[in-house]
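What follows is part of the complex, with its chains left where they were.
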Amino acid sequence: MAQRIDVKDLNIYYSDFRAVADIEMAVEPRSVTAFIGPSGCGKSTFLRTLNRMHEVIPGAHVQGTVAMDGVDLYGADVDPVAVRRQVGMVFQRPNPFPTMSIADNVLAGVRLNNKRISKGDAQDMVEQSLKGANLWNEVKDRLDRPGSGLSGGQQQRLCIARAIAVKPQVLLMDEPCSALDPISTLAIEDLIAELKSEYTIVIVTHNMQQAARVSDRTAFFNLAGTGQPGRLIEIDDTATIFSAPREQATEDYISGRFG
Amino acid sequence: MTTIAPEAGSPQQGNPELRALLRQVDKKRHRVDRFMKGLVYLAFVLAVVPLVSVAWTVVSKGIERFNAYFLTHSMRGVYGGMDAGGVYHAIVGTIEITLFAALISVPIGLLTAIYLVEYGRGQLARSVTFFVDVMTGIPSIVAGLFAYALFAVFLGPGVRMGVVGSVALSVLMIPVVVRSSEEMLRLVPNELREAALALGVPRWLVVIKVVLRTAVAGLVTGIMISVARVIGETAPLLITVGVIDSINYNLFEGRMMTLPVYVYRQFQQGLVPCAPDQANCIATITYDRAWAGALTLILIVMLLNLVARLVTRFFAPKNFG
Amino acid sequence: MSTTQSPPAPGPAATSSLEPAGPRRRRRGARSSDRGASRAFRWLATGAGALILILLVAVAVFLVIKAWPAISMPSDELVEKVGLLRNSSSLLDYVGPLIFGTVLAATLALIFAVPVAIGIALFTSHYAPRRLASTLGYVIDLLAAVPSVVYGLWGALVLSPIVQPVWAWLNENVGWFPLFAGKVSPTARVLLTVAIVLAVMILPIITAVSREVFLQTPRLHEEAALALGATRWEMIRMAVLPFGRSGVISAAMLGLGRALGETMAVLMILSPGFLYSFHILEAGQQQSIAANIAAQFPEADPLGVSTLIATGLALFAITLVVNVAARAIVARRKDFSGAN
Amino acid sequence: GSDDPVGDSPSASGTTGGNGGGSLSGEINGVGSSAQEKAMDAWRAGFQSANPDVTVNYDPQGSSAGRTQFIEGGADWAGSDSALKPEELTQAKETCKSDAIDIPVYVSPIAVVFNLDGVTSLNLSAETIAKIFSGKITKWDDEAIKADNPDATLPSSDITPVHRQDGSGTTKNFTDYLNKAGNGAWADEAGDDWPLQGGESGTGTSGLIQAVQGGQGTIGYADESAAGSLGKVSIKVGDAFVGPTAEAAAVAVDASPRDDTRGTNDVVVKVDRTTTAAGAYPLILVSYAVACSTYPDAAKADLVKGLISFIVSPEGQAASQAAAGSAPLPDALAADAKTAADAIKGA
């Protein structure tokens, strides 16, 4: 059940500071859209508006519409909690709940909606999700140990497992691999490839190879200078962006010998 | 700028199934959320009710005698139903004794908290943590008896002076300082300690300049709690400091008066028998003074809190949240 | 391991080393690695910790020495000599109901205060508008500014008359419940009134510490919960409360300590008695140790004082037991505390 | 801050003449009865204004604490609601290096007070009071009460007796009275602590008054001066009923014998609770100053002597009567007290 997202006239603010300006784009269902751009251009900020996580920051607000299959996520009758349940998120920094065991971390989201989940189902779900995040083998013997005892990479994969477990329609990932080693990164990239047949996926990455490898479409953001809002420069098929971008700025950014 | 035009259609249309999904909140969860919100607000109101009631009682009964004269005069030579007497001597005593108690407790308490958080491992740390908790259970009057006995060993029986009271209050104050400071220090992220250590900063400077600095808001709150905890103590001060009706600035010699003792004693004296022909006699004078003294004490603590708040604001980490 | 380059022998620069490098297998690191000012500071901090232990030992020794005449004296003789014990058959018989009363009052106070305190802490940390929150927090802190004498006066003069009809109603309608049974006091100078005042008194301590702890919940964890589709309350349950758990328990212990040791408020409000009675609406049933000491100390002869201090020793022991229990609760899930 | 709240201190007026002609100087510290506090404030004020260089401190920690500290040498004199016990006399001898003495300084009628709508005074016998406080009489319209108060309109509501929860001389004198005058209705002997279990109580005179005022149908006992607007009981003495007044208290003291087991200058009154002297009110509290007959320190002796002499003087007694509502010492007792005070000397 993938969903299409249409963004229109979107301005994003931190109190009075406009961090992102005039975004207009469409995120296609059953595909991977990558956001690239220099640090501070508002990739994370924009990503967070897609599941209304932006508004949990005091003073933060948006103008414009973000529509999922024609339903405005910011509509008056839409519940942000329901939005977030449909649009899952993996953060830049791994953030497992330190007070929960590994298994409980995976089940955290599931338990919200379905308190009485049978033990067998729970175990299956934990195993599936952890396998999906390529973490199962490393932690299968210590599912009841705290999640905070894992290494950074392991923690991030745990967070991915947690987000997958709720089976969202859209999955937002903010540099999910920046703390991962190549093996895990590969596994996640494989996973993304697998998931995109069913889900809409948006990923922020600094790694252009990664963007090129995993994404179908790529959006390039840039900002004119500090204190200026970030803007969407161009969005197109990944192949086009990396081979023949329309904008000079994109060309410049991509042609750097970046890793 | 090339963007794919969003699909036409007003937001009122769109996928009805999804629309339902996004609107249809789980009723029960929503209700729990609202209910808990209600409870949380209720909790607040519940706490405000006694506060308002206490404040109203003290202010309405104390305001009459609460004036400049009351604040600047002592009780020397005042007795019976005289329309005279103030709390200056008690203010002096309360402030000096409490500050000195803080002077003893805060360094010891803070250092102990630092020890527990930064260095403490093993048996000693476990014992300290444990016995600090036990220490919170020392009844105040026992602390007073202890301090009195301690000084009596060195200075002979009948010793009455401000410091003895300060020591008694310290016994009550230290565990509160330790406990609250410990909690606050533990909340300082390890990352910050490591960042500083990796810059070649010696441990003690890391503690002072990074850990304490980061936790300062919480620490000040904790210290204010501990001050508030002891500033209203009566029984231990009666035993250790005695009572006096004149001004005594010297913490190290002679009796002192403190506000809580003043309030308690005035209250305990009860009604004054006024002969009908006595013009200058107020039967309820002791109660009036007691309430005005209570008002003074509350205002002093509020003032201290306010200062602490300003200090906190000054030092607080200025982040965007 | 195959191709590791073997390190060359120590070069000429090694002259500065007092201890030439060389293979050696022994445990190294931490502990004694502080030096100079750092070491001095560590000793200072450790010294402060030790000082507290010494202080506590001194208090304990003081208590034991002062209580010894009463403890060591045969029951019959003690009962005969000490007027306080006229209704008891032995020291234990005297202390028992006091312990019971103290614990009952403090427990009730804690039961009232902790949920409210957590509620207020959450209110100021997660519900109230930001700008309002600190002001509201300050308002609650003001409760701590009220000295216990004033709480005593307030409880006796203002609260008691207000709650008396409520207690009477409870007694009449819910009287089957053991706590509300008995003959309701016409003055409401009873344990339930005391427990309420104690709860108000310990509220700010618990609130302030809890609030600071809740405020420190990492945003990362809160956002993790929200992003999973948690409502605000569910976020609090998932991220905030577990994170603050040990802090809240500490705070409750601080409050409990205060409730156990509170003197004036109990002294001025309660009509005490020396029974093992659950009737918290009836006058003359229970008494707390601290208040009893304060009430009886002025007119106690030396042996009476000794008896009273023995009850203080009992309070000390109660606190010890309570803390052992609390510690056990915290320690049980230590790995999951979230502290680094 | 100012140490001259009254605005008439000799030093403020610039001269040390007038009544401030006292030659004494120095500081003495007393500890003891809180019942004496109000009176003591008046005495100290009077004594200090007559002797501007003197400072007198008094910690109202309680009679027993006062006696204990006096014996330990921690107080120069003690205020006590009961005289030194024989064994305390022996112990005090060591500290004083001489005999310790009790000097009566303060006599106060203890009023049985009650809060009953529409009733301001009642007549009760000691026996009835004893039965009320021991719970044998539970209703206001009990026959025993009605019999003594034919004119009063008594409701059939519950009687709620209120006692002192802290140890106190007031309780001791009250229970002594019930025990001796109660015709066997009160079995327990006199003691500082309330002998019965349960019941309403208050801390200190104020706390007790508060409790009586706070309830309906309550009855308690307290210093007459603290009774305020509460109803007061007139107790049965002989065949008449006598109210708690200073005069009646003085009559009762006069009617009571001295404790003749005591040494010279150790003036102790054995209050006769069962006296039938006309107009006597035997439910009284006699409170003492406890001092050494000889002080090792002559200056201290002069101060204590000066203070106690002032207290027992007509001027001192008038001051405490005004400030604390106490009964002045009857002439005969005052004379003995003065003799005892004057005999205090330095070694």
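Per-chain numbering from 1; labels A, B, C and D assigned in written order.
Criterion: contacts are C-beta pairs under 8 Å (C-beta built on N, C-alpha and C of every residue); 3 or more make two chains touch, one makes a residue touch a chain.
Only a predicted model underlies this, so the values are computations on that prediction, with no experimental measurement involved.
Per the structure file, chain copy numbers for the whole complex are A x2, B x1, C x1, D x1.
Methods note: only the chains that are shown with their structure count from here on.
With A-C and B-C as the two chain pairs, more C-beta contacts join B-C.
Note on chain placement: the centre of chain A and the centre of chain C lie 45 Å apart, centres being C-alpha means.
Centre-to-centre separation between chain B and chain C, using Cα means, comes to 15 Å. Between the Cα centres of chain C and chain D there is a gap of 41 Å. Of all residues in chain B, those that touch two or more other chains are 29-30, 267, 321.
In chain A, the residues that reach two or more other chains under the touch definition are 58, 81-82, 86, 112-113. Interface residues of chain A facing chain C in the complex, by the touch rule stated above, are 51, 53, 56, 58, 81-82, 84-86, 88-89, 91, 93, 95-101, 108-109, 112-113, 145-146, 148-149, 159, 162-163, 166. Looking at the complex, you find that chain C touches chain A at residues 130, 218, 220-231, 234, 238-239, 242-243, 245, 333, 335-338. Residue ranges of chain D in contact with chain C, taken from their complex: 34, 61-65, 68, 158, 160, 162, 165-169, 188, 191-193, 195, 197-203, 207, 210-211, 214-218.
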